[in-house]
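The complex is shown incomplete by one protein chain, all other protein chains being positioned as in the whole.
Chain naming follows the written order as A, B and C, and within any one chain the residues start at number 1.
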């Protein structure tokens, strides 16, 4: 199981802030996971439509699409940050 | 008459914070005045010994040695500033 | 140097934070500071700004940013406070304080901290305008460029 979090407009488009997901074999990187979520349903398609504006973190550390994740990890998706 | 002010170690060496002075003919610039004060007495000699470390203002505006001054003006001498 | 990091809902008490930063120190020559505010744009009047963050990761990222600054400048202390929740124009959003024996280090570290905080800490802003429309603020290229100078 992987804990997946969504923030800002990704949260709005996904319709939830987080979910526990059973990840199918072959989905091993952050990029794989985004593509799988996009293909999964209409909400995923809306949230991950523009992959260039989606950022991610694995276990609360920024991660690029090639970054791997494993069972038990926390993966978050969000837009580019706009604090300060 | 010219009002002459001294600050910091120039004040200490001159032994006063200000004086009203009758300026002799030919003493027309800030540099002339410094040279005249230096030659006037032992205190002036001590205060103006190192002219390169003396700064000046005429009527409360920084002035270089060639700057002229006139009767009724306020001329100040002081070390390089060290505020902030 | 242990940075003081906090994400909070309430207004930022700058005097209290300055007192905390300087408590027991006599080696401080200067403190640089930046305070960010919710700015109103008369052309498009803002009703409120909602700030969301990623609890846990935010504090870790802020600590890492402060640690990076401490590695680059001789800091005696630094403070990073960021508000979340619903803010209105004129409200403070963020406070950065950097204390150093030297003025230039304090000022440079302050600029670095706010530039990195804007681009490397997980906060997101949503604007709500007087006409009822809402939009998520987009990241500015200029902010990335400012951060990449360091």
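The working rule: a residue touches a chain if its C-beta (ideal position, glycine included) is under 8 Å from a C-beta of that chain, and two chains touch if they have at least 3 such contacts.
Remember, it's a predicted structure, so these values are computed and weren't measured experimentally.
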item: Among shown chains, those touching the left-out chain; value: B, C
item: Residue, one of B:5, B:34 or B:47, that touches the chain absent here; value: B:5
item: Subunit C residues touching the omitted chain (full complex); value: 13-15, 18, 22, 25-37, 39-40, 89-90, 101, 103-104, 106-107, 110-111, 114, 146
item: Missing-partner contacts on subunit B, residue numbers; value: 5, 7-9, 57, 60-62, 76, 78-84
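Quick note on the criterion: only the chains that are shown with their structure count from here on.
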item: Between subunit B and subunit C, centroid-to-centroid distance (C-alpha), Å; value: 48
item: Separation of subunit A from subunit C, taking each centre as the mean of its C-alpha atoms, in whole Å; value: 26
item: Whole-Å gap between the CA centroids of subunit A and subunit B; value: 73
